[in-house]
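Only a single protein chain was left out; the remaining protein chains are all shown in position.
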Amino acid sequence: MSGEVLLQAVQVGIEFGGLRALHGFDLEIRQGDLKGLIGPNGAGKTTAFNLLTGVYVPTHGEIRVCGERVNGRKPHQINRLGLARTFQNIRLFRALTALDNVRVACLSDERPLFTRERIAELRRRAAGRSPVASAMDALNNYVDWWRAILLTPGFQEEEREITRRAEELLRVMGLEHRRDEEARNLPYGEQRRLEIARALGTRPRVLLLDEPAAGMNTREKGDLMVLIRQLRDQFSLGLLVIEHDMKLVMGICEAITVLDHGVTIACGAPEGVRQDPKVIEAYLGDSYLAAHGLQVPARTPTSETPAP
Amino acid sequence: MPAWLRGIMPVVIAIAVLVVLQLLLGDLPFFVYLASIVGVNVILAVSLNIVNGMTGQFSIGHAGFMAVGAYTAGKLSLLIKDVAIAGLPGAVSDQVQFVGTLLAGGIAAAVCGFIVGLPSLRLRGDYLAIVTLGFGEIIRVVVQNLDTFGRALGLSGIPQTSSLFAVWFCVFLVVLVARRIVGSTHGRSLWAIREDEVAAEAMGVDTTSYKVRAFVISSFFAGVAGGLFAHFVPIINPGSFTFVKSIEVVVMVVLGGLGSTTGAIVAAIVLTLLPEALRSLFIQLGGLGAGASLAQKVDQIRMPIYGMLLVILMLVRPQGLFGTREIWDMMPRWIPRPRRVT
Amino acid sequence: MRSALAAVLTSCALALVGCEKKTSAPPSSAPSGGTAAAPGGTPGVTGDTILIGEVGSLTGSEATFGISTRNAIDLAIREVNAAGGVKGKKIELRVYDNQSKPEEAANAANRLINQDNVLLILGEVASSNSIAMATKAQPAKVPMISNASTNPRVTEIGDYIFRVCFIDPFQGYVMAKFAHDNLKMNKVAVLRDLGSDYSQGLADVFERKFTEMGGKIVARETYTKGSTDFRSQLTAIKRSSPEAIYIPGYYNDIGLIARQARELGITATLMGGDGWDSEKLFELGGSAIDGSYFSNHYSPDDPNPRIQKFIAAYKAAYGSVPDALAALGYDAAMVAVDAIKRAPSFDRAAIRDAIAQTRNFHGVTGSITLDEKRNATKPAVVLEVTKGKTKYVDTIAP
Partner (left out) sequence: MSDFAQHLINGVAAGTIYALVALGYTMVYGVLKLINFAHGDVMMVGTFLGYAVAQQLGYEHQSSLWGVLLIFLAAMAGCAVLGFVIERFAYRPLRDKPRLTALITAIGISFTLSYGFQLDFGPLPGAAPRAFPEVIAPREWLVVGDRAVVIWNWQVISLGIAIFLMVLLQGLVYRTRFGRAMRAVSFDHRTAALMGIPVDRIIALTFMLGSALAAGAGILYAIKDTAIQPLMGLYVGLKAFVAAVIGGIGNVPGAVVGGLLLGLVEEFVVGYSSSSWRDAVAFGFLIVVLLVRPGGLFGSVAAEKV
């Protein structure tokens, strides 16, 4: 637990028309972390993801990505700071091939006229809103399009690099044989993996996975767990996983946050969380507890299935 | 082929081919006129396809941008009609001025595209439809109110400096631009927006700015098409750039297949020539009496037919003739295909 | 980047080279009369027929004008052919529709000139369409007679372009004079159709002439073709309490304007131009339009036998009283036939000269003389609307 803090949420909350969907949410992800976010249906897990990635703007609290405050920034800006995600209900670009799905995410960092750092520096100095920086950005973009239209040698080289990287990611996720297949034609499990490959294409430092194992069978889940760990080490990521399957979460996560009705009810190592009566209550309801006299169902994490 | 040559090779080839065509066919007035009309419609369809097809937005005000280009280029040409560039032969000077006015028309349309696109592209797709439609109306009212634009009578006496070469070179350019965008990382981002805006945004694609940029490029070419139009039709007036014209272009794009450049080209050619051909055919067959009245019916039923075409297409084949594919994807395997960009 | 720049420059340079070559092949509008005349001897004349062309708005927003024009021209040509044709040859008419759009009008003129090789062209009503046609006819040196385009710019295009109607300045002047001299009015409001060059032209001249005569324009308002609610403009006009309102628009709108004016309690006299001339005006305007005046090319209740004969023939053929556009179409065709008769040859230049020499031709719409600007000088009539009919009031000479 010594890596730098990549993602930090402090007392984050949001209301939809008076309804508190999330309240007082705290989170910290460091490089090398693998944390879990669990909770019953409607607990606010996906809302938390949407807040962290900028889909919603928090009404309370503060979110920092790699040290920068990101409240109110657009999702794509937050993504560029090093935060990527997958979606609970797979949102691939269905008509695009597997390769193109990843290539969309492999955005080139080369900027033709002004460097990204220079623009960021200008923005910082002008506290976010700098017309000069915006103009530079726009000029960059338009020139970049002209490079594509004129098919300059430099641009061709960049395209080749993007393709190479995308193919590499497909290989890491075991999808190289699906390279030219349309995403919608892939089997379910492969679609999930493709989503992860796509997220990795944006060169994230933190990766948020929204129910990556949903709809998979036990064997596939096991494979996935191994893969997730492997990804963390290979790409030096910080990881946050939403999962419905307690077994899975308990198996791989080093720390778990439990949400219920938008409130964090428990937080800590898997063993501690599992014992927490509030968690049991949230998951199983009062009647269950009453009937069983506060008995905590003993569950052991599934043994790790061997790598494929 | 060396990398630097790949960029400009098609341009060289296109110029050579078009020069030959110009020399062979350039002085058949009727052919040139038809080819120019077809060319302008192809430019409109291919450029609209960048927004409606590739990006998945829906603009129905393309004629408005065409009008901006036509009036800007036409007015400029009228202003500098009597001026020649020193040191150049008259014809060359005319052509330089012509190219200049076309660019001015395109840029004016692009600026309008930016102004219209920025607020509406932040919102959901159907708002763009309404706002672009409204924009077309506003342009019409502006033109009708300003004496410099000849009000209702329009502008006439614009030098007829357009040629087969000029129109089809612009056609070539818009196709080149569309194809190269599609094949590049930018094109993939546009497709991504079309497929799933939320996911595209989450993958670091600045969706609003991409949409606006696509819209600006599309408007630019609509403006160029307008500029060309102004230089081969004898008079431009607000009646040429109505809602009906916009819908005509939409029908071309939808029929060709939203997202297919070659589809848009084929549909534009067919839909421009078909009424023309039917009209001539009826007159050839039926003579003046019955033939002419049948030919008249062709014009009359064109609009309702366009309407029904849209409905039937959406029900039976919503992807249009080609879907998002290009014509070579549908040809037999043994015909060599254009190489992918990467 | 550098290579990109090089690419742009090269392509520009190449484009210029390409364009320069273009000069050897003249642009589409450049002379094609030469090529057209070459193969068949005299253009438009084959064996025993003379082919003449017409372009009209048979569909689209101005279709009613186009159709009555076409009918009348057709009638004229049938009459001529029944009487033995011209110089032993029958006349054949080829008509193309322009969908009420200028670019289609140019296209149609192009087709007539280059494909069908017609001797001369008749048409159009709308000035923008006529201008579009004229820019094709003039460089090809094909004579063209517009029947009802009243905008001065039409015949300014060149010496092959003629018309058989008077022009906007005259018509505007007629109503200004009528309002000032006959009706003794001093305060007039003007309501014009913003989308119509015809309406704009008449309104401009009316305003100028009426002011010159010492009258006062008390309100200037506009509307656009296709709108159906004119109350806001009319209320604004009402504020200035004019004695008359000059509305040089088309009958479609006039009927509604009249009704809404009366509904708002406006009692001012309504006045207009030849665009009012249609049976539809009475249906749409009802009793609200009674007591209004408009200028026109001819009056159907003129007892002149030539006029009555035309009206009877037209009624027999098409079942309705011909409007002024029909009368003008008929005259345009007859002027053309007359010129072909008088011309020494079927050469287009000779025909042009013959048309230019038209003097005191007795047409349905009066005695037509073409002046050096190729416009017809002839009187206009002022009609009053009473009980679903028009009544002749006065003739005003140029």
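Letters A, B and C mark the chains as written, and numbering starts fresh at 1 in each.
Just so it is clear, contacts are C-beta pairs under 8 Å (C-beta built on N, C-alpha and C of every residue); 3 or more make two chains touch, one makes a residue touch a chain.
This one's a predicted model, so the numbers in the text were calculated from it and none came from an experiment.
Among B:93, B:208, B:280 or B:300, only B:300 touches the chain that is left out of the view.
Screening B:4, B:30 or B:58 against the full complex identifies B:58 as the residue touching the chain left out.
Of the candidate positions C:81, C:235, C:269 or C:369, contact with the hidden chain is made by C:235.
Listed residues B:4, B:114 or B:127: the one in touch with the omitted chain is B:127. In the complete complex, the hidden chain is touched by one of A:56, A:146 or A:235, namely A:56. Considering the whole complex, the residue from B:5, B:79, B:141 or B:330 that touches the absent chain is B:141.
Residues 56, 58, 60, 116, 119-120, 122-123, 125-127, 129-131, 133-135, 137-138, 140-142, 144-145, 198, 243, 247, 250, 254, 258, 300-301, 303-304, 306-311, 313-315, 318 of chain B touch the missing chain (whole complex, contact as defined above). Residues of chain C in touch with the missing chain: 61, 63-64, 194, 221-224, 226-229, 231-233, 235-236, 238-239, 252, 255-256, 259-260, 263-265, 280, 283-284, 286.
Definition applied: only the chains that are shown with their structure count from here on.
A simple rule picks the central chain: find each chain's mean C-alpha point, then take the one closest to the mean of all protein C-alpha atoms, which gives B.
The interface carrying the most C-beta pairs in contact is the one between chains B-C. Centre-to-centre spacing of chain A and chain C amounts to 71 Å, using the average Cα coordinate of each chain.
Here the spacing of chain B and chain C, counted between their Cα centres, is 33 Å.
Shown for chain A are the residues that touch two or more other chains, namely 150, 152-153. Residue numbers of chain C whose C-beta contacts span two or more other chains: 3-4, 7.
Chain contact summary for the complex, chain C toward chain B: residues 3-4, 7, 10-11, 14-16, 18-29, 32, 58-61, 92-95, 97, 99-103, 106-107, 110-111, 113-115, 127-128, 131-132, 134-136, 151, 153, 193-197, 199-200, 224. Here chain A touches chain B in the complex through residues 53, 55, 74-77, 79-80, 84-85, 87, 91-96, 100, 103-108, 138, 141-142, 144-145, 148-153, 155-160, 162-163, 198-199, 201-202, going by the rule given at the top. Residues of chain B touching chain C in their complex: 4, 7-8, 11-12, 15, 18-19, 22-23, 26-27, 29-30, 32-33, 36-37, 89, 91-92, 95-96, 98-99, 141, 144-145, 151-154, 156-157, 160-163, 165-166, 169, 229, 232-240, 279, 283, 288, 292, 295-296, 299-300.
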